[in-house]
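Note that one protein chain of the assembly has been removed; the remaining protein chains are unaltered in position.
Note that the chains take the letters A, B and C in the order they are written out, and that residue 1 is the start of every chain.
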Amino acid sequence: MSTAATDAVSDPRAPVGVGVIGIGLIGTHHADNLARRVPGARLVGLADAQPGIAERRAAALDCSFWTRDYQQLLDNPEVEAVVVAVPADLHADVIVAAAQAGKAVFCEKPLASDLADADRAIRAAREAGVILQVGFQRRFDRAYASARRLVSSGALGQIQLLRSITRDPSLDQPERVTPGAIFRETLIHDFDVLRFLAGGAEPVEVYALADALILRDWKPRGMLDTAAVALRYDSGAMATADASFQAVYGYDVRAEVFGSEGMASIDVSDSAQLVHHTWAGSIRARPRWFIDVFADAYAAELAHFADCIRGRASPESTGEDGRAAMVMALAAMRSAETHRPVSIDEITA
Amino acid sequence: MSTAATDAVSDPRAPVGVGVIGIGLIGTHHADNLARRVPGARLVGLADAQPGIAERRAAALDCSFWTRDYQQLLDNPEVEAVVVAVPADLHADVIVAAAQAGKAVFCEKPLASDLADADRAIRAAREAGVILQVGFQRRFDRAYASARRLVSSGALGQIQLLRSITRDPSLDQPERVTPGAIFRETLIHDFDVLRFLAGGAEPVEVYALADALILRDWKPRGMLDTAAVALRYDSGAMATADASFQAVYGYDVRAEVFGSEGMASIDVSDSAQLVHHTWAGSIRARPRWFIDVFADAYAAELAHFADCIRGRASPESTGEDGRAAMVMALAAMRSAETHRPVSIDEITA
Amino acid sequence: MSTAATDAVSDPRAPVGVGVIGIGLIGTHHADNLARRVPGARLVGLADAQPGIAERRAAALDCSFWTRDYQQLLDNPEVEAVVVAVPADLHADVIVAAAQAGKAVFCEKPLASDLADADRAIRAAREAGVILQVGFQRRFDRAYASARRLVSSGALGQIQLLRSITRDPSLDQPERVTPGAIFRETLIHDFDVLRFLAGGAEPVEVYALADALILRDWKPRGMLDTAAVALRYDSGAMATADASFQAVYGYDVRAEVFGSEGMASIDVSDSAQLVHHTWAGSIRARPRWFIDVFADAYAAELAHFADCIRGRASPESTGEDGRAAMVMALAAMRSAETHRPVSIDEITA
Partner (left out) sequence: MSTAATDAVSDPRAPVGVGVIGIGLIGTHHADNLARRVPGARLVGLADAQPGIAERRAAALDCSFWTRDYQQLLDNPEVEAVVVAVPADLHADVIVAAAQAGKAVFCEKPLASDLADADRAIRAAREAGVILQVGFQRRFDRAYASARRLVSSGALGQIQLLRSITRDPSLDQPERVTPGAIFRETLIHDFDVLRFLAGGAEPVEVYALADALILRDWKPRGMLDTAAVALRYDSGAMATADASFQAVYGYDVRAEVFGSEGMASIDVSDSAQLVHHTWAGSIRARPRWFIDVFADAYAAELAHFADCIRGRASPESTGEDGRAAMVMALAAMRSAETHRPVSIDEITA
């Protein structure tokens, strides 16, 4: 371990050295943020199994360490923490290895591809005493965080109805759509939001509808593009959610929390500050790309991660949160298959 | 029949003579509209079983005929058509009597309190050859009608996801809330909207959650104040709906239709043209009273009724539409009771 | 005078009998409102110098009295009040005649075409003790009236900056544009608003720019289509205004009042409750026709007129207000001609 690194680790004000494992779309974005936009962190290494990927990104970001073998990254003493952005079915293995190496872990959603893996990852982090944060970036978006404060403060009274939607123009990139993706990859954000904004209430039962409405030939392959969900909380509160992969008008992420004293409504894609007034009406453009919509949130979640590592913040969006959203997604999938409401207990039992 | 009335009836440009049966909150509003705001109609009589009610309103509106016995109104030759605004369990009897008297009928929602009554009413109107229109005024609101045109024109492509909500500050008038009201009286509007905007698709299955979240002691009496619904159409499209009786921030009625080519979103209570900018932020007031929100729509549905009677328009919002929304409400009620999705066939069988 | 009319006048709850003089675009609209939408008034007669005009409208509105000679209307004992909607250069003569006949007068803006006429009209009404109201309907629009209440209540603090604009798609009807129209007919509304919302401050100096930017050949004929104004109040407050006759995107009327404690901003043409989300963005349609925008305000100003006649309200938008806006328009016209600020005193001296 270099002296510099030792000093860094012992100095609570020093930026946290972070390595990124998995340099795909979102891993690249996290690496860029660590290199440039997250004051409390610095990028110290990149790993990607595919040849050339980590190397090229390292060059672009002026990062001196890259590898195809993530274990080498974990062995690097400058690496205090890792961002895990490999495919979901590999999450648990990487988390366990990182935890055993004593590294704090930021893992992209979903936490894992099955509950056994999720439990294994959570247990490894707990046993190693390292932070495990799951990449639910909406929690770090300014509007979602403000809504949460309204809920926590009691300003909305007793929470009664919630809503969260995600409509994505994903078919721009049909290769991004995999079987189960609408629940595991997309609605999992909504499920987390529906817990985040519920004031402590926990879902007890989920009912889901899902279909391949856009590309009908997807259905036999388990590819679904449209879903709607109704769910019930232990508090009696209720929620609906829906998702689509063909929002031709742009990326559409919204939420609302309705309580006995008021409502908070969020529309993160309503950000146009220019209106073009034409014969056809007054037109506001919408963003089409989720990373544009959540650019600040993606930086903020990593800043929070660094703050937690330095002891300046307490963890938000934990492994347990990641698991809870997975449970909801699994319940929704089973509900859509069996055409009946599925209780949370049925999944966790 | 007076000569004047004969002339009126024979002259296609003469205003339609309309009587109102049931002078409660909404009956009074219809009577006022007929007296002042509906060019193609004129108010010719009022009936209410309670002493003094019809008489007093007749005086206020300069209407020369009033009665406690609606049969007398039906016998009046100046009455070409009636608005039925008595309690829902009396609808069928009045509709049958009116139809037998050869009067066109505008009936407030819900069409009836059970399906047998609904069928009886529809049959009577059909056999008498009179128009039967149900008071789904949202169909006549400018925004809803425009959204429907977008759907019909194909501008939204294939319809995939719909939403309709009704949140009412009704607990301002708790006496307005009756058992089943959240489905039969409130969500019935949403159910109609979810058919109106679905581009011809018909619901096949309904799942509903409902509870008494505000006044917990209501539940034993069957009084529910909050509900959420997910439903599926024969086209594969899906919808969600929710309703509450405690929207403290004002009357909140919204809808959206999401299709493969775009979305139409409606917020009829977002009508403030004044913004008050304060230290606390920029504030827009919202209306609290549904009649304010739908003032133009209430007048427009009666104008349409008159146009249909004079043959200038084809009926919108028919008895069959009224029945279809009732079926959805009944399916939702059964779903909420039995905690399972209920198919439309199960109700109509 | 018929017994009925006598009774009406002596009964403070009876609707006011109103005749309309001048059945052009706006006179027709007032007549329609009096016939159908103004509870406290009833239409009792129509006068228009052109053959057939009053007669045809009377038939359409079921009004039994019409004439080409407005003096006959003034002689009709059922006529308690008149709406004057003849060309502006005839306003004073008609007002004087009506006042001498003891009729309350509602006069369209501008009050007159020169100050001598305005003074003659005001004096005649004062001497006859009849109400003289000028048709500044924006004062009766809900948003403008609410802004005025915010100003009066002190909620906005000391008023410092104001703004009012009128952009009209008038070139749809180029025949509506006359020399001086942009000041005398259009900005006169803004000038009244800038007094109405100033919290009692009065303009002391006006600077104006004006040109024919759309149809350049208009300028030699004194036809201007675009104007901008800056003005100063006796309180030190300042205001800007602008106007155009070529708002291709629709009718655009806005205002704002900025004070030491907050701001009120008004956009009366932002009324779309439907948003159409397309590839091109989220589109809200705007109204193109000023009568659609101010439909409620036009009815409300006549209801207020009737209330004043029956003693239930004190006059708003008086002859003096009409004159004050004229003075501002004259100052603006002189400023635009002479390229210098023009003081109010210079016009009134």
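One rule holds in what follows: a residue touches a chain if its C-beta (ideal position, glycine included) is under 8 Å from a C-beta of that chain, and two chains touch if they have at least 3 such contacts.
In this text the structure is predicted, and so the values were computed from the model without any measurement.
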| item | value |
| --- | --- |
| Which displayed chains the hidden chain touches across the whole complex | A, B, C |
| Full-complex contact with the absent chain, from C:R167, C:H277 or C:R323 | C:R167 |
| Residue of C:A237, C:V253, C:M326 or C:I347 in touch with the missing chain, whole complex considered | C:A237 |
| Sole contact to the chain not displayed, among A:L132, A:M263, A:A329 or A:I344 | A:M263 |
| Of B:A92, B:I165, B:A272 or B:A295, the residue in touch with the unshown chain | B:A272 |
| Interface with the unshown chain - residue positions in chain C | 157-158, 160-161, 163, 167, 205, 207-209, 211, 213-214, 226-230, 232, 236-242, 244, 246-249, 252, 258, 260-263, 339-341 |
| Touching residues (missing chain, whole complex) on chain B | 248-250, 252, 270, 272, 276-286 |
| Where the missing chain touches chain A, by residue | 36-37, 39, 141-143, 146-147, 150, 155, 261-268, 270-279 |
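Everything that follows uses one rule, which is that only the chains that are shown with their structure count from here on.
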| item | value |
| --- | --- |
| Copy pair chain A, chain C: interface residue numbering same or different (half cut) | same |
| Identifier of the chain whose CA centre is least distant from the whole-structure CA centre | B |
| Inter-chain centre distance, chain A versus chain B - centres from mean C-alpha coordinates, in Å | 43 |
| Chain C, residues touching no fewer than two other chains | 270, 272, 276-279 |
